[in-house]
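After the structure tokens below, expect a handful of questions from me.
With one protein chain removed, the remaining protein chains of the complex are shown where they sit.
Take a look at subunit A:
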Amino acid sequence: MKSLGSMIRREMWYILFLVPGVLLFAFTVITPFLQGVRYSFTNWDGISRKLTYIGWDNYVNAFQDPVVLTVLGNTFKYAIILTIVVNVISVLLALLLDSYLPLRNLFRTIFFLPGIISVVLAGFIWSYNYSQGVPKLLSYFGLDVTSPLGNPDQALIGLIIVAVWQGVGTPMIIYLAGLQNIPAELMESARIDGAGPVRIFRSVTLPLLAPSVTINMLLVLTGALKVFDLVFVTTNGGPAFATEVIATFIYKNAFSSYKAGYGMALSMIFFVILVIVTIVQVSFFRKREVEV
């Protein structure tokens, strides 16, 4: 009887322990999320007290809006290119730093360093490097360049370069940790069997590194789809919508164009896209993982 009493008491404590977390989560995530769903069915301007429900109109408009297509195109182009480039570079750096290289800890610090700088600062530093630093450097070699951020055809690439600079540190560390989990005997026996470095990488290292690939692809891609700060502080979507992405577009609808209801509908579509991308990606890469 005593044990039942103490069991119940223990359970009560566990529930009590969980309460602050659940309350905090309900207040900062669930409530705003449900409010957002509600607003997405209204024509609310973001300020007035009056809400008129207009059914699915915002969603129908979003699917017919040509700007939304451009914005989605920009976002995916940015995210996909960034994901590929960041992962290729960070795998390369991890492979090189995993060998017995002199000063490898210093190099690791250097490649990680840009990632800890706030995006506001990184954007500022790069805007200036693009407009002055790089053109001045290249002019020594007789090349004449202007800032890519002012050119609609190059602005997105310009932003991707900044994001790569800031983004390789974390995946590199995850790949390094993954490489350290691969038993050295496997590579050794492949080498004895006569495999070259490229063949060893393709047939031994890469398949065993697959869990790290899954997580890095997912982290970089979902992070890149949500990009806001970098665009907001450097180009603010310009020139001519060339760098307008979902997050900045939603922000403008919600806070400056007085189309909050529409903005919320867009953000719900954005949420669904993120969920689909996550599920598709995880199931695609999980299939390619092998056990040691």
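Here is the rule we go by: a contact is a pair of C-beta atoms (placed from the backbone, for glycine too) under 8 Å apart; a residue touches a chain by one contact, two chains touch by 3 or more; residues count from 1.
In this text, contacts and distances are computed from a predicted model.
Engineer: Would you mind picking the UniProt name of the chain not drawn here, from "Glutamate-binding protein", "NADH-quinone oxidoreductase subunit F", "Carbohydrate ABC transporter permease" or "Molybdopterin synthase catalytic subunit"?
Structural biologist: UniProt lists the chain left out of the view as "Carbohydrate ABC transporter permease".
Engineer: In the complete assembly, which of A:137, A:206, A:240 or A:280 touches the absent chain?
Structural biologist: A:137
Engineer: With respect to the chain omitted from the figure, which of A:128, A:241 or A:284 is a touching residue?
Structural biologist: Residue touching the absent chain, from the options given: A:128.
Engineer: Of the listed residues A:72, A:91 or A:174, which contacts the missing chain in the full complex?
Structural biologist: Spelled out, the listed residue whose C-beta touches the missing chain is A:174.
Engineer: Please identify which residue in A:62, A:91, A:221 or A:250 touches the non-displayed chain.
Structural biologist: Considering the complete complex, A:250 is the one touching the chain left out.
Engineer: For the chain left out of this view, which of A:60, A:84, A:113 or A:206 touches it?
Structural biologist: A:113
Engineer: Tell me which stretches of subunit A touch the chain missing from the display.
Structural biologist: Subunit A touches the chain not shown through residues 6, 9-11, 13-15, 17-18, 20-22, 24-25, 27-33, 35-36, 39, 46, 93, 96-97, 99, 101-102, 107-114, 116-121, 124-126, 128-129, 132-133, 136-137, 165, 170, 173-174, 176-178, 212, 215-216, 218-219, 226, 228-229, 232-233, 246-247, 250-251, 254-255, 260, 263-264, 267-268, 270-271, 274-275, 278.
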